[in-house]
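Only one protein chain is missing; all other protein chains are in place.
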Amino acid sequence: MTTDALAAAPAGLVRPRRAPRARAAAGWETGVGHALMVLLSLVCVFPVYWMIVTSLRPENAIFSNALWPDAASLENYAYALSAIPMGAMLVNTFVVATAVTAIQLLTGILAGYAFSRWRFPGAGALMAAVALTWLVPLQVVMIPNYLLVANLGLIDTLGALILPHVASAFAILLLAQAMRSFPREVIEAARMDGASHAHVLWQVVLPNLRGTLASLAILIFISTWNEYFWPLLLSRRPENSVVQIGLQMFVTAEGTAWGPLMAASTLASLPILAIYLVLQRQVISSFMKSGLR
Amino acid sequence: MPISLTRRAALRLSAAGALALGAAPAFAQTAAIPATVTEPVEITFYNYNLSSAGNGAEATKKMIAEFEAAHPNIKVTGVPVAPQSLMTRIQADLVAGQPVDLSQMGFMGIDFAVQNLGAVALEDIIPAEELDAHFDGMVPNGLELGRLDGKTWGLAYTFSTPVLFYNADLFRAAGLDPDQPPATWAEVKSAGLKIREKTDALPLATGIFGPSAVDWLMQGILRSNGGMTIDESRTKMIFAEPASVEAVEMLRDLADEGIMENLDVTSQLEGMAAGATAMYLQTSAIQGHLIRGAEGNYELRAAPMPAFGDKPVRPNNSGSSLMIHAQDPVKQRAAWELMKFLTSKRGYTIVTSEIGYLPLRPEILDDPEFLGEWVKDHPLIEPNMAQLSKLEPWVPMPGPNYLQIITTTMDAMEQATFGSDDDVAGILADAQARAQRLIP
Partner (left out) sequence: MTDAALPTAGPSGPRRAAPRRRGLSPSRRLYRAARPYLYLAPALVCFAVWIYEPLAQAFWLSFQQWNLLPTSPRTWVGWDNYRNILDLPQFWQALDNTWLYLLGLLPLAVALPLAVAIFTQDLPPRARNLYRALIFVPLIVPPVVAAAVWRWLLDPRYGVVNGWLEGLGLEPVRFLADPDWALWTITFITGWKLMGFATLILSAANASIDPSLIEAARLDGASRWRIVRDVRLPLLSPTILLLVMMVILLGAQWSFAYIHVLTEGGPLGATTNIYYLLWEFGFATLSVGWSSASAVILFLGFGVLAALIFRLKEKVSFHDD
């Protein structure tokens, strides 16, 4: 499909107005749509609400059905904060998640650009090699990676949590495909004006992929934040560990301390929610917003 | 039963013989260690109580601090590891060249630890008199638990026995007398039927099945009926033999009558804690959790594991032992000193009152200096202690495929108990053949 309309309309400066006719016709559809969305939203939110409510209940009322606890208290929070070094763990987790997000975006952008812009021998095979990394579960590579980390002297450091995650197949494939969908004419125009590939990548393509980059950043951040098995293998002292290890400390062989666990996990969820709220603003109609140069 | 000195000597001789036959693992150590620690030394202690937030970690840290105060030359670095990843972690660290000196090892893993993780037998490094002096006062059954092929590889540390917890309120609601808990499986069945009829609670939950349960409760059940999973020499699987089949058929009967359901381990625990289950057969280690859930909700009581008619109950333990992995003699001495402290009267006082496991030195329960007062407020420990003299070792499976042998066995048991095919003998026979192939 050509993009003649692109040449005709000054890019991005005029937001198309919704045709009133289309809106009226969709009246009842929208009604049903809203009803379903509300139902879906409730299904999504209710369990999380339950987590918060349980964190406010005392230990002998954990399994009660009341929608709001009779005797809501913050004692689980107090206990959770005293039982594990929550502050240090949150900081560690934040550092690791931010570092991994930044690095994976970088390697993903570079690799994605290569796959989308150039044809070169072995491109197909390399792309397959990237996708196939999904098929290698952590447990398979855990021990050799642990040995490597030990040999590099990185045991008990945050570097060990960051280094194996320098690249991600998801980031690469998503960015490759987003860049592939980028209008070629725009890039051609820039190249003809003498732009180098680096300029094209950083000044032309990326500013218009803000939505994809933001959503990718959110998802990488969350996936790193919730990572458990690898940090578990590496954890030696709780103060140097990440928050998931802290949460797991409430799950003991003598029974799980549900109240404090729910409290700790509510606290651990808040930073992610904050990151989402900040970054999701980028995921709006961002098509060609910033113009061509 | 007490082990006489001559018997112990005989065990040592046979162990020496086994050594000569090359049955010992590659790490056999025969040099004695220094009598005391004269220079500063640091040892690592891989411990799973440290990995739990709460009492377990606090109590362990307290004991380590007390020990370090009494032994200024020894520094103990606790390495918290979750129990299910302990073996993986020790193995990974050994491969990576990290120092592993002392570990809190689950009994299931003793064989693997001896064969693969460089465990050191106490008899090989500690003078006999010192060992005997320390063992004196410990429950002989307890000591036996950490012994394999005649040597003490693990010194029993935390352990618990299977207990039948029950909800006295639900009993009363079903017309049963909570002061007369079921003592045999037949009584469990009749109580269960009444509970199913009169209440909508789950009559019986157990910790028998599920990957995390491995085979520890099942061993006790089979043994109580005269059967077992593996034979004495640990070379032949025998769980498809009549006595074992009969025990599993009893379980199947309970399931068919709706007294037992095939729920996952955590659901069964939480159902009991919530007061929705009438009887729960599980390790006494979860007692604290149940007590907290019961508070203000229902009356929690405990009884010993049920028997098969007149046959004696033969439960086995769950828990952990302390094992030395260090190869350096000075570290071995330091590790042994820590072991002695943790399993001393003082150590067990803390372990029992603060973490919730059984004291392997029963005398402290009568001694006001230790637990004499505490035991008055914690009556639920009585059924546990009564079973102490009946405890038998949890037999570990041999070879590198030990876990797969257990999984094969228990999957078949679960299938035979809850599955639609009621040919218990056939299912077990098939699994026995498959498990046998995995034995080295």
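The first chain written gets the first letter, and so on, giving A and B; residue counts start at 1 in each chain.
Everything below uses one rule, namely that a residue touches a chain if its C-beta (ideal position, glycine included) is under 8 Å from a C-beta of that chain, and two chains touch if they have at least 3 such contacts.
Remember, it's a predicted structure, so these values are computed and weren't measured experimentally.
> Just to confirm, in the complete assembly, which displayed chains does the hidden chain contact?
A, B
> In the whole complex, not just what's shown, which of B:271, B:288 or B:319 touches the removed chain?
B:271
> So that we can see where the missing chain sits, which residues of chain B does it touch?
Output for chain B: 26-27, 84, 87-88, 91-92, 94-95, 116-118, 200-202, 209-212, 261-267, 270-271, 274, 276, 400-404, 407-408, 411, 414-415, 418-419, 434, 437-438.
> Residue-wise, where is chain A in contact with the chain that is not depicted?
1, 3, 5-9, 15-16, 18-19, 22, 25-26, 29, 33, 37, 40-41, 43-48, 50-51, 54, 63-65, 106-108, 110-111, 113-115, 117-120, 123, 126-137, 139-141, 143-145, 148, 163-164, 166-167, 170, 172-174, 177-178, 180-185, 187-189, 191-192, 197, 208-209, 211-212, 214-215, 218-219, 222, 226, 228, 244, 247-248, 251, 256, 258, 261-262, 265, 268-270, 272-273, 276-277, 280, 283-288
In this text, only the chains that are shown with their structure count from here on.
> Can you compute the centre-to-centre distance for chain A and chain B, using the mean CA position of each chain? Integer Å is fine.
42
> Quick check on the complex: what are the chain B residues that touch chain A?
Touch list, chain B to chain A: 48, 51-54, 56-57, 79-80, 82-83, 85, 88-89, 91-92, 95-98, 266, 269-270, 273-274, 276, 285-286, 288-290, 292-297, 355-356.
> Considering only the defined contacts, which chain A positions touch chain B in the complex?
Touch residues, chain A against chain B: 59-60, 62-63, 80, 83-84, 142-143, 146-147, 150-151, 155, 232-233, 235-238, 246, 248-257, 260.
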